[in-house]
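Missing here: one protein chain of the complex. Every other protein chain is in place.
Just so it is clear, A and B label the chains in written order, and each chain counts residues from 1 on its own.
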Amino acid sequence: MTSDSTIARPTAEPAMVIDDVVKRFGRGAEIVTAVDHVSFNVAQGEFVSVIGPSGCGKSTLFNIIGGLLGDYEGSVMIGDERISAPHPEVGMVFQEESTFPWRTVIENVAFPLELQGVAKSERMDRAHHFIDMVGLASFEKNYPSQLSGGMRQRVSIARTLVSQPKILLMDEPFAALDEQTRLLLGDKITQIQQQLNQTTLLITHNLTEAVQLSDRIVVMTYRPGKVKRIVNIDLPRPRTSDVVGSDAFGHYVAEIWNDLREEASRGMADSEAAASRRSAHG
Amino acid sequence: MAATGQITARPRPSVAPATGGAASARAAMMLRVACALVVFGVWEAVSRSGLFYGEVVPSLLSIAKAFGRLLVDPVFWKNLQVTALETIASLAIGAAAGVVTGIVLGANTFLMRAFEPYIYYLSPTPRIILFPVMIMWFGVGPTSKVALGALSAFFAVALSTAAGMRQIDKILIRVGHSFRATTWQMATKIYLPAMRIPILNGIRLGMGTAIITVLLAETKLSNQGLGYLIMQIYTRFDMPGLYALLIIVFIIAGACNALIGRLAKEQA
Partner (left out) sequence: MADKAALPFYMRRAPEITGIAALVVGVFVFELMVRFGLVNRYIIPPPSDVLLAFERVIVEENILARCGETAFEMLVAGVSSVVVGVPIGAFLYRSALWRRALEDWVGALAAAPIVLAFPLFLVLFGRSPKTIIVMAFFHGLAPIILKTIEGLAGTRKVLVNVGRSLNMTSSQMFWKILFPSALPVIFTGIRLSWTFCLITVVGVEFLINLGGLGQLINDLAERYDLPGTYASICFVILVSVLFFIVLERIESWLQPAR
């Protein structure tokens, strides 16, 4: 078992360097620091998760790394390029429902290839392959409105994978899924990631998911979003969802939860205060 | 801001009751036929009874005859052509101006806040009262009808396009950028398909008001067009003819409405 773990272990060369990134929203008294001096590296082929309570700035960080939020302090480097616009080798999977309602499943998945001008028959073939991979082969001709939320999210994942990005960024891609689907799709993602030796950054608020999938976990604080701790997950690879039952797994979950609990309860207190403010105002 | 003052008869999926689909569809059809028969029966009875003065409620047969007479009358077809041309011209002008305005207002928050309230609140005002002004500007000929029709269509199309532009799911735009779509690709593959339905809906509503406004303007002051024909028949007190012509106009308006509605519903 342990001998296999070398397959996907990070090589020395970092694929991505996040250095002292700061992002503030608003101005004047209402300024919100969403991301506060965040630094970490992601090595080639490594699977890193960023975990933190809702509202701690994870999506903001995701958008910065994806190049959709060009205006930030510090630097995100991929190769020797500072990211300020979407990078061709990066693929993004969004937290929100993001399929095109006017395209069928296969047309959705083929979208990036269409932008690149890939010939129709080839892009259909390639789209088909990835639709198969996420288990939606029999729904190719359906429109997203005919699918469940979880299936739509799988369509988005396939759409991102189809252009075979070297670096995969995912923002809570499994948030809309039930626990079982989440575990199984997690297996799929690990499998694909190992196959393609993809560098992956997963944003999540789900502990199990993070430990199941990652080589390292970046734990963030709640507001301002800082890096609280980085945890190495030394669980054997290849991994499947079976690992969830193991002792080592439980140990990691408990350890990270310890860090996270404090942050999460701060977040909860905050949102409760906000809710009571709202109701007081009518 | 949702479009006010617009027709609410949005086609909605008919909710089939839990009990037997096909059987109740047949029952509904039978009930519908029965209702129609009752209406016709009562109508005919009232007509025979002579309860109303003169020909106010003419017999169904005489309406049907008038219907047939109209359809073979070249005068009807000539006037229909005039109205159709006026409506098409007004819709083309109004919709083009409306789409451009809608895109500008939808894309720019500043302009939206500056000018959209005017369009929004003017849109449900009775347009026909602007007819005297249109006559002063464009004379008594077809131009004044086209102008008034274009003005009516403009509001619906502009509001609907602007709303469509704003309602585009922001995430889809981010998806486009994340795949590094060019400006042209963004326009053709994301904005246009996402806005097709609101634009077509705006055109459908705009066409409805354009038809009504053009016809009303013709009834007020004109020497050609179906509106003019309605007034002619009214002045002659040809009640069967009036019923027949109004039915034809309602059918044409309904058919145009259904046609564009169908286009908007097609796929997706």
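As a convention for this text, a residue touches a chain if its C-beta (ideal position, glycine included) is under 8 Å from a C-beta of that chain, and two chains touch if they have at least 3 such contacts.
Since the model is a prediction, treat every value here as computed from it, not as a measurement.
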item	value
Of B:R69, B:R196 or B:K220, the residue in touch with the unshown chain	B:K220
Candidates B:W43, B:F67 or B:Y234 - the one touching the absent chain	B:Y234
Touch with the omitted chain, as defined above, among B:L61, B:V100, B:A114 or B:V140	B:A114
Touch with the omitted chain, as defined above, among B:A66, B:I103, B:L130 or B:A264	B:L130
Among B:L31, B:V140 or B:A187, residue touching the chain not depicted	B:L31
Touch list for chain B against the chain that is not drawn	4-9, 11-12, 14-15, 17, 24-25, 27-29, 31-32, 35, 52, 56, 109-115, 117-118, 121-122, 124-126, 128-133, 136-137, 208, 211-212, 215-216, 219-220, 227, 230-231, 233-234, 237, 239, 242-243, 246, 249-250, 253-254, 257
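In this text, only the chains that are shown with their structure count from here on.
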item	value
Centre-to-centre distance between chain B and chain A (centres being mean Cα positions), rounded to whole Å	48
Interface residues, chain A side, partner chain B - complex	63, 66-68, 85-86, 88, 90-92, 94, 96-98, 100-103, 111-112, 114-115, 143, 163
Touch list for chain B against partner chain A, complex	169, 171-172, 174-175, 177-182, 185, 189-190, 193-194, 196, 267-268
